[in-house]
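Yeah, one chain of the complex is gone here, protein chain that is, but the others are all in their spots.
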């Protein structure tokens, strides 16, 4: 997912046709004259994907989480998710998009973007953004909206970790700070680049350079274009749709939050059974459906690779649902619905970074592998260490995200059915297979995981502390007993 | 949203290619020969949008409303919405589409269409309908289906006003009459026109006319094309996706209904807390998701303007959810989920007419402004006047719609980030910026609002009266106490 | 829905443009050189449709069914549907797609496909599959995923028949066997063919053949292409989106299952009222919305015919909801929500095979007709014969499917507003109207119905028996009393 | 002391509560119940299946009172819960041997 | 008069109601309750957390009868609610001092 500086003048289809009719050869210099226009199929797909990702948050995630809490806290979860989405989307158009997807200043650019798109300045219906393909663009407004939904859902994932005990005001302040200081920088680090056409143009210039001096200048220019990217992007980390940016990032922030807020009153003593697994199942299903927008939408275009990402998302999820089921059946004696849907979510998380890179059989294996690992964390590790990660944000999203991120480095291998790495320099103007060494790629992936764990883990800890010292993180004991719905929101979820 | 008389022969892509290959210049006369073919990206988008708008009604709106009533009336609300959608879509294909989007007879044409598409007569997979862009068409069947969902949801909005006390049979008869006598005429008044290509053709003919006589003839022809439009369309009223047609229209009809049916038994004395805010939240979320089809789909094409309408819909909703939250928090002491989702719906309503016209920052401001106004109406005005608009159809849809309609006249201003007005005459064949004067536009918008309030308010009152005198509007007191689910439908929503 | 052997090299848009620019005539031989590339609008539509069909299963169908059972069995239904989807999608990529949509060996090919796509062997983002239009292809991965969702939902439909009493393990084993031995063969029989381009090429060769010997060879080749199709496809059976393959197939398997498992404990004596008609309504609504992907998606492209299938799906459903309502109102005294949504589903089922063939008025009539028939089966026939088809899989899906299948043969008639039959031979390279004789077509449809009833009915009976003799079909009486949620899954749906 | 149990129509709760407060009762306990009696129910139809529902939603109120208040309380309930239509409900009075307030351990009338 | 309270298995309700009607009882009140006793419950597992559920769903029936009918009613309940398996439930009989029909104000056996 990458952004290209928008182009001022986008020609209509008629313009293209006129150009085609002009009789002149389809020469490279001519091509440079015509700014690419978005394909309407791509635009349609990207907008649909955006709507799907919104549906993942509300009602999807809200229900998935809400069903798992006790009746008395149902509305608090729904409210938190709904308001996070609202708050972050406003922040996003104000400055989030700009900080994430524009060029930042100097060396800072590796970590954070700049202010050129603050308040969406200069963005019109004609502005375009780059895709993964040379010469293919999408409306920048659509791209901005698509990315907005990622910024919305990521902090919403966190709240599951400290559900049933946090103050609503603390959630809002935390999220405001967290997206600004943790999410935007990490998303910039992973996803910001100059786009394939900038690389192609620079590579072409290099190829066209004749004397040594010109070659040097051109090489420097190409290096500058390649260096105009986020830190992890420069490293070569692969994260198709947000394994690090979204899941590890949110998962570790959740764990830290769970630790810092402490356990729920009565945790381990009183029964805290999910109040409505029906809602959880609806939520999980909508997450599955919406995740096609998340993963396949991340290809930005509607082509064969999009279909591949779609298939991978489908298959990994199904495989993970099954493998959780069988592991649970074998070890606990019964196959539970909550197990299946937890597995499905784990599969979705794991396949996120890999979705456009792995082949379907690779995705299937990834799905089979991720569930046992997550199962082990939520049912053994958590009990052993005794932290109260209420809805298993760490156990499912962080662990699943790590397995997916590292697995991506493996499954991208062409000899494992993956699509390999793409180079935009070898044949300027068309992506072509780049060099791939598994060990090297896995190492890069591990670096990206660690970078995210540290940045988000430490950063979140500081933010929690800050809020705890000022407005306070946690509701009073009585309010918690009564339930956050009544104590924080003055409502009850059900009046049957 | 406009309809073009369908073209008999739509050529395939091959035909277009052949034409392009013919070697002749891409001359205007040649262009006139080739009927435009729908772009598949547009078709895909329009069909998806149609499905999304259906999802807004069922289950979206049904759940949003259903969650707010008491358990014993849940099914009655779901049934009313479900059956209204079914009934109106049948009416629509029988004669509604024809009455709304074909040319009516003579001066009547300003207010109602004709019968040329009764039973969808003459409509085939090859029929096309106009969009906002010259030379861009969509399959007329898709356009018809898209508009159908608007006709379905509008009367469904009304039932919230007199929920928990109306006879099911009265709802059906009322809706049958109401869409025929109120909705189709108003939709025709606002949205019917001859389409951009008809204007372009006439304008070109005028430009090509050489002598004075020819000029006069051509001018008359152009005037006729411009006059071949609904009354409010001729006035120049802006309503991108239905602020007047849908929300003000339904909102005022709801208020009149609430007044004429009278208050619910026990209103103001017994607690009438929503039976499931969970359902209301699901409904609100699906409304948000589906509303992208409603607003961005109203662009008919999948282009940059579609993305703009999408973004505006997103941002206004988020802003309105936040502003309701904060107003409620400040005045009532607690931020409620019902407040947030009410705000979101208010934002969606307000941005509806403005979605394709305002800029994102304009939409944000619109969202911030609409919630306090609606909040004031549902929490102060309603209590003061004591009408029982059970689910606040007036307070949210009518008030929100009015703010949106007038706001559209302001926010369309290019200097406020809006897209300005589009003229299809200045540069025939391509839309170009028309003249915009804020005061004039706002006045037009106010006229459109008043027109709708009066037509729908008075018309609805007559219909209610008629039904009351014949089959009766309201169930008996015992039936109301027992709940409409059992008394009207013979079922119960839950048997836990 | 048909599959074309994938083409190795798919050219990009640039390639097409270059070709167009080449100056050579758009000659047939040239056309043969350029492999068609998927249109992005088609790809977007097909992927969206796939997501919609998944949404039909989870959460759609799961909720529709789940709401109808008693609280204590809610999770069992949700689990069964969710795990069937997971299981079948894994089977599908392993060997299901291959067995269904590749060429089988010799005469077997009429009944089952081969192994060339086992593990999706050889499938890449560039692989394409045929559509109904000459020269129009879609990414094979997208086609595969779309078809996957059909394979997933069909067995999930069955479980409604023996809900509340079957073992979870038995469901899984049954479904594994059933899709392999019943679904894949029937889907292959109905939908497998060589694709329109293969026919066109052979027909062109025949037309080009000059002497008698060459003519004979060419005719034989054409015959071979036409014979390279499933049995019912060769017969000429029309099933646009799965009336036989999905609904009759599942419906009869359900009935047989209900008979072989026997009635629920307490059936006919204890009240077994639906535990949440709210959930059932949500499910029905999502089925409606998702079914646009099912039916209109089955056109594979996004064109006018897609819009027609969309409209038909909409209208038939609405009409059927209304006609069930009025029949029930007239005979039982009250119009129930369950009646409306049952009617809607019956309408969706009936229009499935007809959706791309009938005209909108034909679809409307089909909707009006199907509901009374299904109503008669679920309320009279079932009680009379006393079988416990718990959620009326037979009464709605099998009966509705039969009416739809036969109705398709009638409503396809051009003089009834249908689109008629399409021949790919008369004008090679473009579909054109084929010969249509109603009686003949109806006979073919009846044959297809009987074929499906027998294959699925007998085959399913054998599978049930097998499972009963090995792992057992039914839970113990106490487990059934306690509810499958606790006894089979160790969970409860609600802890309010 | 007496323990009074009354079965009433659900929508009468607030009126009864007010009447009891007026009668000097400071606490009561309410349970959602289903009642079967002279009041006839309704029929529900779910597709083919018809169910005669003869159990109707009622509220059961339990209130412990000193013996001397019992008659007054019974009258208050009758007055406030009556609609005059079948199904208004019943009042049952039993003797109560002991009452304890958990918070304080107070006994009998002090505990009420 | 006596007030009889019986805790039974939920699916036995209709049989018990019929038996009571046959025994001459015209009204009763039913409450959904959870019972704890010899009948063992089950274990529920939600991801990592296991809960032993020892409270099982039961129905509580309360019926007020004239003293002379009490024994017959108890027998009718026993006969109709028994499955012979643990958890069939209990019957508790207490004395009832007063009964009032709210609608009419009728007292005692007239009120039943």
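Which chain is which? They are A, B, C, D and E, in the order written, and residues in each are numbered from 1.
Just so we're on the same page, a residue touches a chain if its C-beta (ideal position, glycine included) is under 8 Å from a C-beta of that chain, and two chains touch if they have at least 3 such contacts.
The structure displayed is predicted, hence computed values, not measured ones.
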item: Which displayed chains the hidden chain touches across the whole complex; value: A, B, D, E
item: Sole contact to the chain not displayed, among B:272, B:398 or B:486; value: B:272
item: Touch residues of chain B, complete complex, unshown partner; value: 68, 271-274, 328, 332, 334, 336, 338-339, 342, 378-380, 382-383, 392
item: Chain D, residues in touch with the chain not shown (by the definition above); value: 3, 17, 26-31, 62, 64, 94-103, 105, 111-112
item: Chain A residues that touch the omitted chain in the full complex; value: 266, 269-271, 481-482, 486-487, 490-492
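Please note the rule applied: only the chains that are shown with their structure count from here on.
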item: Contact-graph separation of chain A and chain E, given in steps at minimum; value: 1
item: Pair joined by more contacting C-beta pairs (B-D or A-C); value: A-C
item: Chain whose mean Cα position lies farthest from chain B; value: E
item: Between chain A and its twin chain B, rotation from the CA superposition, multiple of 5 degrees; value: 120
item: Inter-centroid spacing, chain C versus chain B (mean Cα positions, whole Å); value: 34
item: Numbers and ranges of chain C residues touching at least 2 other chains; value: 20, 39-42, 44-45, 48, 271, 273-274, 276, 282, 332, 334, 336, 338, 490-492, 494, 496
item: Residue numbers of chain D (touch at least two other chains); value: 44-46
